[in-house]
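Of the protein chains in this complex, all but one are displayed in their positions.
The chains carry the letters A, B and C, assigned in the order they are written, with residues numbered from 1 in each.
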Amino acid sequence: MTKVAVASFDIEFYQYLNPRGEILGDLPEFAKRAADLIPLYRDMIVTRIFDSKAVTLQRTGQMGTYASSAGQEASVVGLSRAMHKEDMLFPTYREHGAYLARGVTMTELFVYWGGNEEGMNFANACGDFPVCIPIATQVPHAVGAAYAFKLRGQPRVAVPVCGDGATSKGDFYEGINAAGVWNLPCVFAVINNQWAISQPRSRQSACQTMAQKAIAAGIPGEQVDGNDVIAVYDRFVKALNRARSGGGPTLIESITYRMSDHTTADDAGRYRNEQELIQQKALDPIDRLNTYLIEQSVWSEQQNQQLIEEVTAEVDAAANDYLNTPRRAPHTIFDCLYETLPKAYQSQAGRLTALGDV
Amino acid sequence: MTKVAVASFDIEFYQYLNPRGEILGDLPEFAKRAADLIPLYRDMIVTRIFDSKAVTLQRTGQMGTYASSAGQEASVVGLSRAMHKEDMLFPTYREHGAYLARGVTMTELFVYWGGNEEGMNFANACGDFPVCIPIATQVPHAVGAAYAFKLRGQPRVAVPVCGDGATSKGDFYEGINAAGVWNLPCVFAVINNQWAISQPRSRQSACQTMAQKAIAAGIPGEQVDGNDVIAVYDRFVKALNRARSGGGPTLIESITYRMSDHTTADDAGRYRNEQELIQQKALDPIDRLNTYLIEQSVWSEQQNQQLIEEVTAEVDAAANDYLNTPRRAPHTIFDCLYETLPKAYQSQAGRLTALGDV
Amino acid sequence: MAELTLLEAVNKALAYEMAADQDVILLGEDIGVNGGVFRATDGLQDRFGEDRVVDTPLAESLIAGMTIGLAAQGLKPVAEIQFMGFIYPTIDQILNHAARLRTRTRGRISCPMVLRAPFGGGIHAPEHHSESTEAMFAHIPGLRVVIPSSPARAYGLLLAAIRDPDPVIFLEPKRVYRMLKQDIDDSGEALPLDVCFTVRQGTDITLVSWGAMIHETLQAADQLEAEGIDCEVIDVATIKPLDVETILESVQRTGRCVIIHEAARTAGFGAEIAANLAEFGLMNLFAPVGRVTGFDTVMPLHLLEKFYMPSTENICATVRQTMEYS
Partner (left out) sequence: MAELTLLEAVNKALAYEMAADQDVILLGEDIGVNGGVFRATDGLQDRFGEDRVVDTPLAESLIAGMTIGLAAQGLKPVAEIQFMGFIYPTIDQILNHAARLRTRTRGRISCPMVLRAPFGGGIHAPEHHSESTEAMFAHIPGLRVVIPSSPARAYGLLLAAIRDPDPVIFLEPKRVYRMLKQDIDDSGEALPLDVCFTVRQGTDITLVSWGAMIHETLQAADQLEAEGIDCEVIDVATIKPLDVETILESVQRTGRCVIIHEAARTAGFGAEIAANLAEFGLMNLFAPVGRVTGFDTVMPLHLLEKFYMPSTENICATVRQTMEYS
């Protein structure tokens, strides 16, 4: 019998900053001056405070169901800051921090989660896709956009974001596979926060790593410590640059943790061990960078307090703007249905117009 | 920076009988006596002659569109003969030889391809699934059946068969992934015949091997020479036994070649190089085993001729039975719609009943 | 007898049948330890084990497809799709396989499965969580599509659906999940499929609805009674196959009909009912057949949701108009 190994693969894991805030080996150029990391730190603080405000708004009946990203800040900030402005994000419902980093306003996000589509009509020239709720369906959109970038010779990259749960869906797989076929400028982010509502990572797939899903598509896949913003940023920059210069797609699994309930409509206490949460808090991405920055003497407890107050004020102001945003008139549900409302539906629209502003 | 390899994988390729009909290394037990391979050889001959009759019937206007399996006989015969009777096959539209090996009659297959559902009502107690035309949709069916086998503690295995094209579909991936999660008794056969209608293997996926799709699901995957019936049979027996005894799923990519047009409605001349076909003919699974059997003096040219005549007669007889099968009466399209036809549809059915036998 | 919500009634029906029939098995996303996002399967995994209350990977086409495989093996799988907004990847499996497995094999393999999904608006849910697209399923030959409107009907119809030898799409109006309680005897008694239920008798006009809208419709009937309009109200319950006779018989008496559903108007299931009246009841009609429905728009996010959905007021207005013909 002939038995030959015809293909071999390794999945690598990347980390710069360990959970104790210690640096492992050489830092990449952008992170060499510790002070240069403060903007990333700020983004993570913004994300966490935004999340906590949103949860409060929901709990007090002032907003709809909301999905907090607490614990995942390094993953969302790292990947979005690594992107160029012309790149394009295809997020889920949990990458608030990525939207904010890309120019979407807090008020817009509140407005959306407050039940008004207007929040996805980004005013700041951000061309990113809207929040995607049907899991993994945005992956093929990103593949289409990436195809368009390539066709037009634009140096742009499409970045669809998925959860660990999303990797079980056909659309995820069809998308990565097609990106491989055409060698498209796509970087697939799998934010593995260990849970898909009540289902732990182990029940989504028998694979050892989510990164190895890439092997099925014949594209590079790797794992990064998703609570280490330096590693996330660095690996995404490298993958984005490769994609932008014709090197094709990459899949990056960012290992992090969902510290909150799945959404405000969920109670993780029903299925999740409290102990696990406590263990994971020791890996907190914000604490980790904070420790390092203080250790490097480019940051202080006092500055931290000040930052928190400043951002809290900013978030509160945005929340106020949101709460003062006028409701849309009922008839506006016909506004953007088609470019021009077909005659067949005009009388229906008319009935709502008759209601006026309600 | 820490960069550690957290997972490593190899894909192996298996072959016993090379294209020149020479044995490579030790043969597995079942193949040690060359004469014992004659039944497998016969099955392959049956498959090829059945195919050629079916194509003739179609070309002469006596049957509907048909998908020949010429060239793939070792793959379909090897996998189906490796299965136990209680195992369950979930084929595509091209595994005629597998059905025949499992007790479906030639007449039944002609009847089905002749445009009559009755052909999928297998009389010989074969519980296999019917032909599946929507690509890869049968994979989740097999997963469900395998779940049932496991739940009931039955020593049975579900065997979905897919083409290389099918590996691009979400259902394929969702299925293999779920089989991994539950460690189900499933053996996934990917018959890589290098083409999906006009699309070559290279345009379905950038992966080096189809076998590595298994890595995404965390299940074992391997490649076998799909024109070597000894290797196909052997690898399937091993995977089936493992699955049957609780060892979980396997994906086996069987590398072969579609020697015919995609179907009788297709013209491969539009997209396929004649040269490729000629090269592939040198790898023919039937010639290969024939050479070996003759070399081993357990088979002769004369026996071969006799076998061909015998099988041709058998196939012709089945074709005659098919051609003499009475048409179903029109009203029978309501027969198996529900177990009991709901009242709402009885008047519709009545209109056809009024037509009588047409 | 216990006072149960629709949600509890679903849970009880599932539990009853799982205890009675070893072949009943549940599968879906988050239905096990979490008991389903609405708690429809609460406690069932504890009681019947992980093997029979199966948390699946996040993959709806897989769920539908493996349900077919389970059913073909003689099990009676009841799959849950978490929200109807995520049911669309199952249509391929439902239409191309579940609904025709019996036909395709001439009766050799059948598909006794139930696909449950919460549907409809009115609970201020996020995007994609509030639609009603039952009409798409009602068009698929070989299926049953069943929609309970109350706890009692949920209990009895779900039992019937599980016991039915053919595939059933079972759509639960999530707005009614906790809206009201009814006394239900957990006796395992099923209600008949394939028939409409006349939930209020009347002589002036026939109102036809299903699911959550039955409640607006009954409210409208109460209101209209005060105005001297006596409404008959029919809960279609099984929209496919449609018990058109009950509707025709009623309209023969009343001469008037208004159909109410939450789904978008165009090609909604109301059209099928109206078409039947236009074909088989025309000569009895004194007035146009009104349809009070959702708009032909995307279901808006929750701030405007209530303007999308038919209201008691809308129903009353249409009924009044219909009564003006004589």
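The rule we apply is simple: a contact is a pair of C-beta atoms (placed from the backbone, for glycine too) under 8 Å apart; a residue touches a chain by one contact, two chains touch by 3 or more.
Keep in mind that this is a model prediction, so the values were computed, not measured.
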Determine which one of C:T41, C:S61, C:S209 or C:S250 touches the chain that has been left out. C:S61
Among listed residues A:D171, A:D234 or A:D261, the absent chain is touched only by A:D171
Candidates C:L58, C:I147 or C:A287 - the one touching the absent chain: C:A287
Residues of subunit C touching the missing chain are 61, 85, 88-89, 91-92, 95-96, 99-100, 103-104, 127-128, 133, 135-136, 138-142, 240-242, 263-264, 266-275, 277-280, 282-283, 285, 287-291, 295-298
Residues on subunit B that touch the omitted chain in the whole complex? 64-65, 93, 112, 114-117, 131, 133-135, 165-166, 168-170, 196-199, 203-205, 265-266, 270-271, 327-328, 330, 332-334, 337, 344-345, 348, 352, 355, 358
To test your reading of the contact rule: which positions on subunit A touch the chain that is missing from view? 117-118, 120-122, 127, 129-130, 134, 137, 139-149, 151, 158, 170-171, 174-175, 177-178, 181, 333, 335-339, 342-345
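Assume only the chains that are shown with their structure count from here on.
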Subunit B-subunit C separation of Cα centroids, rounded to whole Å: 40
On subunit B, where are the residues touching two or more other chains? 170-171, 174, 177-178, 181
Residue numbers of subunit C (touch at least two other chains): 57, 59, 61-62, 89
